[in-house]
Every structure is written in structure tokens, then in C-alpha cells.
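Below is one structure. I have some questions about it.
Just one protein chain is left out here, and the rest sit where they should.
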Amino acid sequence: MNTIDVTMALVIGGLFAVGFFLMLQRSLMRIVLGFILLGHGTNLLLLVAGGTPGRPPVPDGRIDDPAGTADPLPQAMALTAIVITFGLTAFLMALAYRSWRMTGHDEVRDDVEDRRIGTVRERAEAGSAADRETGGTAPGGER
Amino acid sequence: MLFLLAAYAAVAVAIPWWQPRLGRAVWAVASLVPLATVAWAGTRAARVLDGGEYRETLAWAPSLGLTVDLRLDPLSLLMLWVVAGVGALVLLYCRYYVERDAARQAALLLAFAGAMTGLVLADNVFVLYVFWELTTVASFLLIAGRGEEENERRAARQALLVTVAGGLVMLLGLVLLGWTAGTYRISAILADPPRGGAVSAAAVLVLIGAFAKSAQMPLHGWLPAAMVAPTPVSAYLHAAAMVKAGVYLVARLAPALAEVAPWRPMVLAVGLTTMVLAAWRALRATDLKLLLAYGTISELGLLVTLLGAGTRTAALAGAVMLLAHAAFKSALFLSVGILDHRAGTRDIRELSGVGRRMPVLFAVTALAAASMAGIPPLVGYLGKEAYFEAFLYGDARLDGHRQLTVVLVIGSALTVAYAARFVQGAFGGPPEGAARRAERPEAGFVAPVAVLAGAGLALGVGYAGTAALAAAYADAYPPGPHGPYELSLWHGFTPVLGLSALTLALGGLVHLGRRSLPVTALLPDAQRAFDRTIAAADRLALTVTRHTQVGSLPLYLVVLLTTVVVVPGAALAAGAPPLGSPLPWWSPVEPFLAVVVLTAAAAVVGTRHRLTGILLTGAVGYGVAGMFLVRGAPDLALTQFLVETMTLVVVVLVLRRMPARFSPGRTMTRVRLVRAAAAGAVGVLVTCFALVASAARTAPAISSGYAHRMEEAGAENIVNAIVVDFRALDTLGEISVLLVAAVGTVSLIRVGGRGDARTPGGGPGGPSPTAHWDEPVRTWLPGAPERPGGERSVLLEVATRLLFPSILVLSLFLLFSGHYGPGGGFAGGLVAGQALVLRYLVGGRADLGAAVRVPASVVTGSGMLLAAAVGTFPLLLGGVPLESTVVTLHPPVVGTVKFATSLFFDVGVYLLVVGVVLELLSAVGVSLGQDMAEADEAEATAEDEEQGGPR
Amino acid sequence: MTAVLPALPVLLPALGAGVPLLRLSRPVTRGLGVGVLAGVVGCGAALLVLADRHGPQTLRVGGWPAPLGITLVADRLSALLLTVSALVALAVLLFAVGQGVAEERRSSAVVFHPAYLVLVTGMSLAFLTGDLFNLFVAFEVMLAASYVLITLDGDENRTRAGMTYTIVSLTSSLLFLSLVALVYAATGTVTLAQLGARLAELPDGLRSALALLLLSVLGIKAAIVPLHFWLPDSYPTAPAPITAVFAALLTKVGVYALLRTQTLLFPRTGVWILLACTAIITMIVGILGALVQDDLNRLLSFTLVGHIGFMLFGLALFDTRGLTGTILYVVHHIVVQAALFLVAGLAVFRTETAALHRMAGRPRPGPLVVTLFVLPALSLSGVPPFSGFVAKLALLEAAVAQGTPAAYALAGTALLTSLLTLYAMTRVWTAAFMGRPPDRREAGPESPPGAGGDRPRGTRLMLAATAGMAATGVAVAVCAGPLARIGERAAEDLLHPREYRSAVLEGGER
Amino acid sequence: MSVLLDTVTAVLFPAGAAFCFLGALGLVRFPDTMSRLHAAAKAQTLGLVLVLVGASAQMPGRHAPALLLVALFQLFTAPITSQIIARTAYRTHGLDRNLLLGDALADRLARDGTPLGGPGRARPDEDAER
Amino acid sequence: MTLLYGITLTVIAVSGIVTLLRLVRGPLALDRIMALDVLVTMTIAATAVGSAARDDTTAIPVLVVLALLAFIGSVTAAHLIEKREGMR
């Protein structure tokens, strides 16, 4: 029997889709939001895919049949995951803030060195400089 | 034998320390080690030549087949003498030659000699490879020298890459050979040679390595280039010793592999081609070293041919030629070194008349050259006789031996020609120019040349000794059809003698007619081939890297997600496990919550306001918390609510200092579609995966076991018991994350060190005129009066004054009640944190300081310390870490108090969380309004950019 | 006393992480870090000896038996990697203290040390835990610390790199957590020792999908192509010691997790073609990337990616020899990569640039630095007799022993990669350590690292730490025999985890 | 006793739910932020309090006071939020002046010579404009 | 009684969805803050009903926490808006 129901599966799938779509943006703030949503998604997944739903796993003064009690282990794991996600969210926010302070935006720009290597002409110039120094076999230069 | 290697290593390492004191004497000291080797080998020679052998073994990594097996047999002995003998002479010669970096060069030369010694003694294929590569490295270092000149670096690198490439191929061959033979011991492989297809492959691979090392065509290009090295290095490494390593390997393995399919054709084809073409090339060289280098390649071709041919006579000839070549070629190189050193040039066109200026040198050089040309009674002649014999009367295994003999004759004739060209070019002509200025070399400078040249004569005249040495190796083969060939200066008038004479005559003719030789380079330009290969590799590298490493994070993530979707997704789709029969929902409330969650989440995508984004995300969080409640997880819901509020607070506090809207990025529709597709695919995958996985469950969850253990854990709330007791290690990790995240957040936000500056709220428009109206008259919060009136509110301050203690009591309740109901240290800590947030928000930084008079980091640190200490404490009592005990106390008045010691762990968590909140507040905690002007500017800029169109 | 040994590598740094926050004096903080790490090294070594003699050392944390509680397991593999990693962490800490990275600014004194110790906590936990969810937590602990370290005192470039690194790592963490959820959904347990049997009962499609999801997730952490892009864009920007510890340890923990989980949870027989292809691509793409780099640290980072392929090589073969090779390679690579990044740090510290084409024009580092570079560089290239050779040899033998086309393809690629590594190393060598020294010093270095005042002192400690690493690399080669034997036994353990399972699941109750 | 409690619940639950719904409706229907605040803070709070009292009637005796505590806290904190939002809305032009019969505060500010800058309409953010 | 709980819960749930409209539409951030606040109130109400229906008291601490602390987020967010808009 599935421990997960269709509604939950859809919610989780939806959160993953939206969350990852946001993670794929360049603005770090959007990425933070995406990360938070994904955190919700994974925690839900952990909870609902992990165990049977039921009464809270707190005996509450009564002796319940264990069958009707929710699985406590995924709850404990999700609890840990929530906390971790929270800490990292704060850190990401700080990163966004720092980026904004240093560059005036919080976008994840492309890597400069990669771009440099990717641009043949620039590379050729740098390469020829490297050639002179390092032995003539530096790549890419049109000799 | 091990002590020999140790001696080489030790002296090589010690030389840089000795050199400043020893000065030029360092060379003499260095040469002692190879001299000792020669002597040592001499003492062992009798038994070895008698068919005996010496073995030593040192275990290294036997399970990998790596055992330092050393063995002294006739071939090793021969090589050892060559290596150590020439080595000693070269080192002595260096005393006069080397001007600078003496310590480095002496150490390297000695290290090289040691490596060669190890190489020829190795009886394990891997040990052989080890020393093989060590010689390569030494060669690289010696060629590169200081590497100040471009061509030095280039030549060194070329030599390194080519020989290492060959070596790697060879390594694979050796592994294959050893694996097939079932042993990596060379003597064992020779004793019981393996057969089969794998062995053929191994033979080819090994030969490629040997060819690269011995500069066989077409892998020879590095050797001429390596002539930039100092001449003693050329003499030793690139004539006498290192390049012989490949030849040695061929000689070593030929008894076992000569009959394996492609061995003999390969050896003969490559060896003879190399011999002829390189000799031809030598005729055109004007640089004496280059001439010798091509000559060396040619001779190596001959040696490969002879030693790889796999017949007794050929092997005998090869062994003799090996000795001969070592003697004459190093003598010639050293001679060129003297010329270069004294005349300042080694160009044939500039040297003239040196012979008259330096007659002794001329004489000994001529003697060496004569040996190279194969003029009796020198050892070169002995060898030539033997190899003509081997091919002319070779057994059936030397297929097409007549044609091969013709090639040999041509090659030998060309050798005669370039020998003549060398002598003529170096010493001939009337004295002029450089030669006239040249200073005569000291006797000690010429002595090594003389000794080597004399050795050629001695080995020729004393052919019996030479024969004994060579035959001891060659006897590994069965004698040919005409019985064992004996070395001799005179076999009578035989066709072989005729061929010898023919080579001399032809060689002389070629030399005389050298001016009318065609200028075509029959040899392919290996240099260009190497350069092109390197350039191609670089181009490939550039192309691949340019197309993979594009530097764009979103693209990386798309690739990543696509991989995650495609790889497991394909397996899932292919296996198509059942989806099960899931319920539409667990509780009818779920669909409503689902609508809230999904709508809010979707709305996050659309918004361009940061604050709106976080508010909508908060709604998602509340919805998820609702789901937690519905599914019977109040602990989760509680934590989720608290975290949601705290996240909102932290984000908003940071947002305070950032622009209101997202940076206006323009993304192409196509890109957006790709992103949406990737993200959507992950969503679909997760949905299906979750359904499939939960449908597949057969075994009951292990968590049913917890309920029975609650008594032992001293708790009622299973989730809390798991968190602080059963799986407290998770929690310890979790708080470590929190700790480090908080610490990192603080360090990130306190950038530039101007975090404390306080600007009274007010940008262009200033605060609202009503802002200061609700400033309270009385002090309700100790620190609040330090804030400007415009930021105060009587309602908030009074309410905070009333609520703050209540919230703290609530937090303590949650801390202590966690064992019995929803709560625990984390939730409690967050509640207390909220109380502090409230104080900060309403009373400002000063009031937060008044509330908590301990630095935030101290609270965090003590929380962490307490939790970890509670975990460690049971160790002192002989328990296990993180163990919890139920303690029952009977204090007066109260009666019985029962609690689990894991409560203290929870207290640590509580403290840590409070500390973390404090850290976050202190990080973002600058008075409201700080940086607002900056934020505004940034936003204005962004707006301008937006209006200005895409960047 | 030995019974609690497995917990100490986790608890000691966790305890130590809280202390620096209490605002103690610098010497105390430093001494504490060094002491804690030395303790971890000691524990690791003791565990290695015990595990090798008496089988897996287990510890039920909190006294709870396996499926209910978390059991720490130190078997040969985890103890070996723990010891080596802790040793590297110790050397890097000394280097960092020497360079002043740990205390560049006053405020970061309370950042570096806690973060570094938390990093070690996570690493130790990852090696020792016998629980899938706890493994996730361990990764998070390690990664959270690494996020902080990589952005430490960051300029614009470092912040950007930190973003890439953090976001990719977070993505992988989220996927990992989802995987844990799915595994629990399907099996109802997260204890590794129990999972193998329960996973075996699942439908094939689900089982292999889980295996591949795990591979993908850990592949991100281990920087397997095509999941590697983040690494060369982020690692090189961090301060040298941090790059060193990241390069040496973080990816290796990913590889370790891959080894552990794939063998324990998804055992298979015969060569794993998909992983073999991945290994080949990883080697090629990684090393080709290194060839075009001008930045020393980036170049080294790309070689790191390429050499991850070697570690996958052995796992792809999925037999004792292959795994032995992988284990040896991991050990070798941890040490050597750390040494290389440290010596790169030294070179950059002295020449004040990381760009090869600029380095050539700078005063050359002394012969000691050259030697310190040469040893690990040759070792990385697999030149004998250094450690890289031994590890590579083990892999080659494994491939030849298996004799399948895939195995030969792997072997061939490995050899080619070795060659190209050597090529890359010679480029560094000739650019950074050779060439004509400039006649006059260039005016105005572009980025003076560290405070000028106490540089000589710092440099000495840095040199000592680097030399220690290089010496450790040599020691790995010298001790190849015992290492190979332990590696082989560890590989046997991996392939036949009966002992591991019974050590975790059976035995004393509380 | 149980019947009495059940009756209380049976009355209070629908009433509370109705107020909840009306509050939500007001949130949607009312034209400006300030008037929505009434719906949000008032009808909602009332609805909640009714529901809480209804629920506490069903709870075991020792837990019933806790639910009343919830009501108490909600009654205490809801006005605070409302006041802050109202204040902010006014200061940031978040109200529709066309709906106002009179604005004593604006008059007061005018008398003080410190009028709140800018004319009437609320300024929606772009999300709504699109 | 079950029907009563069902109806009550449904009405509250529908109210929640209605509130969601305001949350999504805004137009002011203040509206959203308010809507979020109302959503929390609804959550408390629904949880209380659910607790009564399931005879389950474990959610009470959650309710107390929500009632006492949810306003902090709203106040913080409102502060932000005032600081931003107040300058114009």
C-alpha cells in the first residue's frame, strides 16, 4: 500500500518543479526562494513518502494501537532537515547581501576565467603571452 | 646490489650539501660510486659469466607484484659496466666542463647513474619500469637545466613526454605480460615464456615503449632536440646509457618474445629503417652534436635490430655493438664537448684546423670514430663482422635475411661516411677562426675521451674477453645452424669480410661525394609531428573545455538536473515498477492545503518583488506546516511555523538593505523554456518516484520498534526521543550546521567593517511626520530610549514589555515539555529567539544588548559545547557517547522528579539556537534605515538599466 | 576504552568547534585546533589497526541497537580514509595558521576555526556513520562549513565562486535528502547494513533507479563529469589552504560514499558499463580542461576532476582488484592533491600571482619549493616510484585481470590521462619554476596577500606543513605494501559485507 | 454536561466558521488596504475566538485552558499587527482617500504644516499592474 | 458531530482559499502581510477544530506558539515597508 497519496505526490512534484525553476534563475534572492520551496518539498517528501500517516506519535496519555500512529522516524528526520535548511537559508541570504554589497546586484554572473577561455580571440592573445613564457605549446594560439 | 642503489641515492642527495666545501673535487667524489660499481661488478663477473647469477629481493608491495627483485646476469653485467664505466668517466670529465650548477648536475648525473644501475639489475617488470621512468625524469631535469632558454624547456618537455608516453604504453604491456605469465619476475617470464594473443599485444606495447626510449623512428624526434643539454649529459644519457634502456629491454625480452607474432618483423622493420634513415640524416648535419645524435639514432636502430632479432649470432653482435657504441659514441660526444668548450662552437662550418691545435684530442677522437666506422682491429669491426654473419647466415627465422643484409650494408656504409664527415668536419682543414683562439684542453679533460677510445681498441684486440662477455648473454639462444659463431678479428677471406670492406669503400665514396648528395630529407620531420600533436591536443582541450566549462551556473544546474532526470528516470521508466494504488488524499483537508501551497508557490515565480516573494514563500511554508499537522506531525508543524517566521524575519532584515525588486534580468524565452522543462521534469520524476517507491514497500518500517523503548528513553514524545536520544547524533550534526551557518552569515554580512555606522532613518523624503508621535514617555524597554523617537512605538513597547517574559516562559515550557509533547530544545530555542527578535525589533540594538549581556558567539559556543559535552560525558562514566539515562531524584517539597539526561543535550540545543538567533540579529542588526540610501541608488540604477534595454 | 574510539573523531572536533566562540586568546584557539586534529589522527590510526586486526569497530551511539539508533562503523576503508584525511586536515590547518588565513581579520578568527573544526566533524562523521540519513547530515555539516570557508573574507570573485559552489552543493543536498526519503519509502529503514537486503527485494526498475539517483547525487559531490562544472569555477578562488582541504577531502568523501553505498546497497557482479563510460569521460574532460588553464589553481582543480575518473575506474570494475586500486588511488590523491595545492599556495604567496604567464616573470621560488612541487606533481602524474604510480599500477592490473574491452578502455584512458597530467604539470613547472628571473622586480604587486609584517614566520610554518604533506606522499609510496594489503582487505570487505552487516546488526543489546 | 458542551460547540463552531469566511470575503471584497484590515483583524479574530472556545469545550479539562490561552494571545497580538499595518498603510499612502468621509489625521498634519507628501491613491506594486 | 466538524473545517478551508486570492493579488505588500496573518489565524482555527474532532491535544503547543508569535513576522515586514516607502 502506498504511504503517499496522489495529492501529496502532486504537491511535492509541484514544489520541486517550482523550486528548481527558481534555482535556475540568476538572482540569488530567487534562488533563495527556490531553495526554501525545495526544502519544503523535500521535507514533505521525507514525511509522506517515509511513513504511514496517523495520529501524532505522542502517546498523549492514551495507549493507541501503533498501526494508527504516524511513523515517527521520518518526522525526526524532517525535523533535522528543516533546521539545516533554515541555517543554510540564512547563509544564502547573507551571500546575496554580500554580493549586492560588493557588486550592486545579487546575480550569479558567469565565471570570468571560463568566459576568457571560451573566447578564442582573447585566449589567443593570452595564449601567445603564455607561449613566450612557457614554451610555445600553449594552446589555441593561431600561429 | 641494494647497497649500490642506496649508495647512489645517498651520495646524490648529499652532494648539494658537500658541493660548497668540495668545489670541483665534487666530481671526483661523485665518480667514486660508479667506479666502485665497476669494481664490484668485476668481482662478480667470473661467476656470472660462468652461468651463475646474483639475486637480491626487497618486498615493496608484493600484492601488486611490486617486489624489488634484483638480479645480476651476463646482460646486466655488460650493461652495468657500460653504465658505471662511462658514468665514472663522464663525471670526471665534468670537472673541467661544468661551469655552473655543479651540485645540481652532479647530483642528477649520479642519481641517473643509480637509476640506470637499478634498471639493468631489475628482475621485476615494474621495478624496471620504476627505474626506467626515473631515468626519464633525470633526463628531463638535465636537459632543462635552469630552463632559462625557451629551447631548453621545450626540448626537455618533448623528451619527457615522448619517453613517458612510450613508458606508459610499455607499462600496460608489462602488466599484460606479467598477468599472462602469472608472474612479474623477469627471470621467471624468461624461463617460461607465455604465449597467446595477449602476449602479442604485450609485445607490441613493450616494443613501443622501448622504441620511444631508444629514439626509434618515428619517435626519435626528442633525441636531436635534447642536444641542448650540456655535452656530458648528451654523452652519457643520450649516447651511452639512457637511450640504451630501450635496447636493453629489447635484449632482455627477446629470448622470450622473439618468437611471438609481431615482435621480429617490428624490430627488424623499425630498427633497420631507423638505422639507414638516421645515418642519412647525420650526413647532412652541420652541428657536430646533431651529427652524433643522428648517428646515435642510427646505431640504436642497429642495436634494436640485432638484439631483438632473436638469434644467437645477432644477439652476440648486438652485445658487442652495445659495448662498442657506448665506448665510441660517448668518446665522440665528450670530444665535441671539449671543442665546444674551448673553441666556443661545434659547427662544422666554423671549425677548421682544430686537429693541428689539439693533436692528442684529434688522435683519440679519430680512434673512436674508426671504431664507429668498423675499422679493424677495433671493437666496432668485431661487431660488424658478427652482424653480417648473423644476417648472411642467419637461420630461417630471420626471414628475408639477404635483403636485410643489403640494408645493413647500406646503413654501415653511411655510418662510415658520417664518421668520416665527423672527423673531417671537426678537425680537418687549416687552422683558422675559432680554432686558432681555442685553448688547449688539459690532460685530465682529454683523458676520459682517451680512455673510452682506448677501450674500443682494447675490446677489439682483446676480443676473447669481449667474446666471453657477449657470448654469456647470447648463449640464451640456441646456436645457429652452423654452430656457435665465435668472435675473431680474422675469420679468413669470407663473404663477411668482403661486406666489411664494401662498407668501408662505399662509405669512403659517399664521404668523398658528399657535396653532390641529394638534399632530400628521407627522414620524416619528427619535430614538426610532435609539435602538431601537441597543438592538436591543445586545440582539442580548448574545444572541449570551451563547450563544457561555460561558467554559467543556471546552465550547469540544467545539465545537472537533466542528468538526474535522465539517468535514474530512464531506469525507472525501463523497469516500470507498479505505481500502486494510492489514495487520492489522506485527509479531505489536504486538497485545500495543496491548493494553497501550489498557488502560492506558483505565484512566487511570477513576482518581481523580493518582499512579495518571501511572503508567498511563507504562505507555502504555513501550508506545508498545515500538512504536517494533518499527517500527525505536530512537532514538525511547530518547528516549521517557527522556522517560517524566523526565516521571514531574517530575510526581511536583510532585504531592508537591498533593493525592493529583483535585478531586472532579461532571459530569452528559449532559455526560460529550457529551464522550465528541466525543472518540470524533476517535478514529474519526483512525483512518480515517490509513488513507485512507496508502493514498493514490503517490510515494515523499523520505527515500530521505538514505541517499546520509550520507557528506557524516559520520554513520551517519540519524535523528541529520536531527536535527542535515539538519533542524537543527527541532532549534533544539525546544530553544527546551524552554528557554522550563523558564524558564516555574520562574517558575510559584516563586510567592509562599517556595519555599526548608524544613520538616522531618512533618505530623500525623510520619515513620516507622524513617526515620532507615538514615542512613549516612560521607559518600557531598557535600551529603547537610545533609538530615535521616530522609530519607537508606545503600543509596541508596552506590548513587548508584557509579552517578552511570557514568550520566554513559553520557550522554557517547550524545552522541558519536549519529552512529553511537541517541543524540545530547538523549538524552545526558536521561541526564545523570537522573543529576542521582538526586543530587537521594538527596542533596537541597544535593547537587545540590554536583554542579553553576553556576546552572541559565547551563547552559541556554550550551546555547542554543552551539547557536545553532554554527548561526551558518558564516556567518563564508562558509557557510550550520547547515552541518556533516566534520573530519578527525590528533592524535598516536590516529591519525585524524573527526567532523562538527554534533557541537558536539549538544553545545549536550546542555547545554541538562541545564540544563533542572536548572531543573526547582530549580523543584520544595524539600526533600521542603514544603507537605505544605497539600496535606493542601486534600485535606481537597475531601473535605468531596465529602461535602457537589454545589457 | 577502545569501544568508544569510533565516536571520538566526531565528538572531539564538535567539542572543539564551540570553544573558539568563547572568545579565547589566539594561541589557545590554534592550539586547540591542532590538538583536536592530532587527536583525530590518533583515533583514526588506532581504529585502522583495530579494524584491520579484529574486523569492523562499531559503536552504538546512545547505546541504541542498529535500526533504532545510529551505529558508527569503522571498518578498514573508513578508518584508512579517516586517518589520511585527518592528517591532511592537520597539515592544512598549520599552513592556514602560517599564512594567516585563519586570522586575516580580527572577526574571522571566530569564523575560521569553528568552521574548520565543523568541517572535520562532518568529514569524520561521513566516514564513520553506518546510517544513510546520518550520512546526509554528515555531508550537510561538512558542506555548511565549506560554504563558510569558501566565502571567508571574500572579495567579489570569491563571493561569486561561493555562490556557484553553494548553490550546486545545496542542489545536490536536496536531491540526496529526496533520495533518503525515497529509500525509506521503499524499505522502511535507513540503516546501511539493513538496506542491502531490503533493497534487494525491490522491483528491478526501482532498485536501479535508486542506485542511479544515488550515483548522480554523490556524483555531484565527487565532481564526476558532467556534474563537475562547479568545481573548477569555485575551488580555485578560495585561500590556498582552503582550496587544498576542499580538493583533498571533500570530493573524496563523495567518492567514499559512492564506494560504500554502491557496494553495500547495490552490489553487482561484473563491470559497470555506465560508470566505466563516466570514468572515461571524467578523466578526459578533466585533464583536457587542465591543459588550457592559465591559473595555477584552476589547472590543479581540473586535474582533480580528471583524477576522480581514476577512482571511478576501480569502482566500475567492481571487483577486489579494482576496488583495491580505487582505495589506493583515493589515499594517494588525498595526500598529493593537498600537497600540490599547498605548494601552489606557497608559489602564489611568493610570486603574488596565480597566472602562469605572469609567474614566469616573477622571482623564482627557491629550490625547496621546487622540490616540494616536483614530488607531488610527479606523483600525481603517476611517475614512479611515487604513490600515484602504485595506485595506477593497481588499477591497471585490475583492468588487465578483468580483461574486458571496457577494462582496457579504462586502462588506456588512464594512461593517456597520466600523460596529459604530466604535460600539464610540466607546463606549470616550466612556467612557474623555470625561466629567466626578471632583471628588476615588477613594481606594485597586484594583490599582496596576507599581512606583510610577519611573513617570514608564516612562510616557515607554511613550508613545514607543505613539506610534511610532500613527505607523507612519499611515505604513501614507501608503505605501498602494507597499504595495498589493507586496501585489498578493505576491498574484500566492500564486496563481501557480511562482517560489516553482522557487526552492525547483531551483538549486544542495551 | 457533555450535551451542554456539545451544544456550545455546535453553536460556536458554525458561527466562528462563518465569521472566518466573512472575514476572508471582506479581505477580498473591501476596496483598500485600510478597510480590508477591518475584515482581517476583526471578523477573523472573532471567528477564531469562537472556534477556540467551541473547541475547548470538547477538550479534556486540563487542556481546555490552554486553548483559551490561545484565544487570549490572539486577542492581544492581533490588534498590534493591525495597528502597525494601519499606521504603515497610512504613512505609505496605502489607503483610498476617496472612501474617506473625513480624515482628521490629514487635517491635523495640515494644521501642523507637515502634510504627508503626495496625493491620494494607493500605489500598487508592479505585480498588480501587470 | 462529525458533520459539524466537517462543515466547520470546510468553511474555514474555503475561507483560506479566498484569503489566498488576496495574498496572491496584493496589490500592496501590506495586503499580503495581512492575508498571511489571516491565513495563520485560519490555520489556528482549523487546527483547533481538527483537534476537537480527533480528540487530540498534541497540537495545542503549536497553537499557543502561533497565536503568540505569528505577529512578529508581520510587524517586521510592515517595518520594512514603512522604511522603504516612508522615504518617498
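Labels A, B, C, D and E are assigned to the chains in the order they are written; within every chain, residues are numbered from 1.
In this section, contacts are C-beta pairs under 8 Å (C-beta built on N, C-alpha and C of every residue); 3 or more make two chains touch, one makes a residue touch a chain.
To be clear about the criterion, contacts and distances are computed from a predicted model.
According to its UniProt record, the chain left out of view corresponds to "Na+/H+ antiporter subunit E" among "ABC transporter ATP-binding protein", "Phosphoribosylformylglycinamidine synthase subunit PurQ", "Na+/H+ antiporter subunit E" or "Peptide/nickel transport system permease protein".
Interface note: of B:R185, B:R346 or B:R801, the residue touching the hidden chain in the full complex is B:R801. When the missing chain is restored to the complex, the residue among D:A17, D:V51 or D:L69 that touches it is D:L69. Mapped onto chain B, the interface with the missing chain covers residues 770, 773-782, 793-795, 797-799, 801-802, 804-806, 808-810, 812-813, 816-817, 851, 893-897. One chain of the complex is left out; on chain D, the residues touching it are 18-19, 22-23, 25-26, 29-31, 34-35, 37-39, 41-43, 45-46, 49, 62-63, 65-66, 69, 75-76, 78-80, 82-83, 86-87, 90, 95, 99-108.
Here is the rule we go by: only the chains that are shown with their structure count from here on.
Counting only chains that touch, the fewest steps needed to get from chain A to chain D is 2.
Shared contact partners of chain C and chain D are B.
One inter-chain figure worth recording: chain D and chain E are separated by 11 Å, centre to centre, where each centre is the mean of the chain's CA atoms.
In this assembly, the C-alpha centroid of chain C lies 47 Å from the C-alpha centroid of chain E. With centres set at the average Cα position, the gap from chain A to chain E is 28 Å.
In chain C, the residues that reach two or more other chains under the touch definition are 133, 137, 140, 144, 147-148, 151, 154, 163-164, 167, 171, 178, 181-182, 184-185, 232-233, 291-292, 430, 435. In chain D, the residues touching two or more other chains are 77, 80, 84, 87, 91, 117, 125, 127. Inter-chain contacts, as defined above, occur between A-B, A-C, A-E, B-C, B-D, B-E, D-E.
Touching chain B in their complex are the following residues of chain D: 76-77, 80, 83-84, 87, 90-91, 105, 109, 112, 114-117, 125-127.
Interface residues of chain B, counted against chain A in their complex, comprise 150, 153-154, 157, 531, 534-535, 537-539, 541-542, 545-546, 549-554, 557-558, 561, 580-587, 590-591, 593-594, 597-598, 601-602, 604-605, 610, 613-614, 617, 620-621, 624, 627-628, 630-636, 639-640, 643, 646-647, 650-651, 654, 657-659, 662-663, 665, 667, 675-676, 678-680, 682-684, 686-687, 690-691, 693-695, 697, 701-704, 706-707, 710, 716-719, 722-723, 726-727, 730-731, 733-735, 737-738, 740-742, 744-746, 748-749, 751-752, 820-822, 826, 916, 920, 923, 938, 941-942. Here chain E touches chain A in the complex through residues 54, 56-59, going by the rule given at the top.
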